[in-house]
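All protein chains of the complex are present and in place, except for one that has been dropped.
Our next item is subunit A:
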Amino acid sequence: MAEERRQKLCSVILPTESMKAMAESVGVGSLQEDSCLALSEEVSYRIKEIAQDALKFMHHGKRRKLTTGDIDHALKLKNVEPLYGFQSQEFIPFRFASGGGRELHFYEEKEVDLSDIINTPLPRVPLDVSLKAHWLSIDGVQPAIPENPPPVPKEQQKTDSTEPLKAVKPGQEEEGSIQTKGQGASSAEVKGSSAKMVPLKMRMKPRSTHELSVEQQLYYKEITEACVGSCEAKRAVCVCNKCYLFLFQVRVNVVQNNLALLIYLMRMVKALMDNPTLYLEKYLHELIPAVVTCIVSKQLCLRPDVDNHWALRDFAARLMAQSCKTFSTTTNNIQSRITKTFTKALLDDKTQWTTRYGCIAGLAELGHDVIKTLIIPRLSVEGARIKAVMDGPVVSNIDKIGADHVQSLLLKHCASVVAKTRPLPDMVDQYKVDYGYLGTMLCSHVVKARAQAAFQAQTVNRTTLTITQPRPTLSVSQSGLSTSSGSRAPSIIKVPSSLTLMSTRPGTPTQPSPPATKYIVMATSAGAASTQQVRSVLHIHRVHMIVHSKVISVPRILIATPGLISPNIKVFKYTFILQ
């Protein structure tokens, strides 16, 4: 402690070289070393003095950041003419250069062409100060409206879930604000505190049965309705209200074979995953079985021959891959466990085509390495199986469709991997030997993929990558969902006009605007990107957009019954099952 402090307090003095440099800049050629030393000490002292005064202005300006304005005011206090001509910018771009053992920070002054300034259109007039009111708390409970921050910060959720029994001494001093509150609550709990503390307690407590008030039940109903209902906007709000969703709905719906609901639920899972404020780790054990169910279930809809449950499987597979990427750690080992599950099902001869499709999709989404080690060796076996179905006389229509889908899925995923790993030339015969029944078709796909890649190489070089992709599954390139004819890499990034419209936010940024790079909407150059993909992206986009505009119907749900707005909706899941 003392060490640290001493380090902080050690008096820094400007180097004498700086004095020399400054003297030269005002025309004093040769400055004695002694004078330099004396000057530098004096200057350092004065600068510190001014900085200390400037801090006062910062404090009174109720800011955390010292601005050039503060320094101007401090200079004025000392009766020094403030610096003119410097705009008080948020950020002053000092540049750093070193060479010959000397380090230099300098402020780069660019030459500006006057005509450029004259010709540039005037910037938009900044918005005027305005006032907006919202409820920070209603009868002591903070409503979960967009104006308020998420009820519990992620770190807190993490500590709660990982160390639920962490012993805390009451009154023990700790930094985290919520933390202290939590302690307060828990210590109060021990003493059997008043009923009013309940909402706070519930937030902190490890799971246990809770009774739901009528309002909470109502709220739950509203949310589920919103989630599975037709109103997209409402769903977005609910999802972003951090309702911890309850995935046995999935189980229920699988039993009921309700495809539409399942799709909605999967999308909700996706929205949950994309929500940076949630700490989902706690709920993985609920989430993953549900998602896996949607991938590999034998039957997901009432009429498997007509309904497009394949899309659902694809989507769920992608979700799975995403969760593997985000949540897989050495301790929970999600990825390997999932892979094992899929492989086991795949190796089983009796597996249905639907399940088989799901397994392959699930594996394929996990990446090229998985495809290479687990799927490609199986190609000939699967090929034989497909052939049996296709050519065999006595098969049901369902099996045939299944086999067909599996075939195209295999081709789609394998082609790219093969194209990368297999050396040229692509001989059809050789392919047949290696991959059996599927060899011929694979060969043609590989050729196509190679051509595409070559074409891409030419164009991609020019469009410098302006995209950041925080969530790999969002991008078309890695989704593997692009149709076999479509291009594989994102070549042109454009925001569809409809989306642009939505992203213009109203002029009152109560909430931080979502970082623009985060939700880039992409379309493949071929324009033939799978609609599913775009839709899911769009969905995410809209989720965020809507929350930031204020067109939401929250007040209707929330304000009407202030008591129920407690942020601990997660408790519902333990007592409540949707019909």
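In the analysis below, a contact is a pair of C-beta atoms (placed from the backbone, for glycine too) under 8 Å apart; a residue touches a chain by one contact, two chains touch by 3 or more; residues count from 1.
In the analysis below, contacts and distances are computed from a predicted model.
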* Chain left out of the displayed complex - its UniProt protein name, from "Transcription initiation factor TFIID subunit 5", "PIGU protein", "Anaphase-promoting complex subunit 5" or "Ribosomal protein eL8/eL30/eS12/Gadd45 domain-containing protein" -> "Transcription initiation factor TFIID subunit 5"
* In the full complex, which of A:Val26, A:Leu127, A:Val306 or A:Leu424 touches the chain missing from this view? -> A:Leu127
* Asked: In the complete assembly, which of A:Ile138, A:Ala260, A:Leu302 or A:Val433 touches the absent chain?
  -> A:Ile138
* Asked: Since one chain has been left out of the picture, which residues of subunit A touch it in the full complex?
  -> 1-3, 5-6, 8-11, 41-42, 44-45, 48-49, 52, 56-57, 59-65, 67, 69, 73, 77, 79, 126-140, 142, 147-149, 170-171, 173, 175, 177-178, 180-181, 183-184, 187-188, 194, 196, 508-512
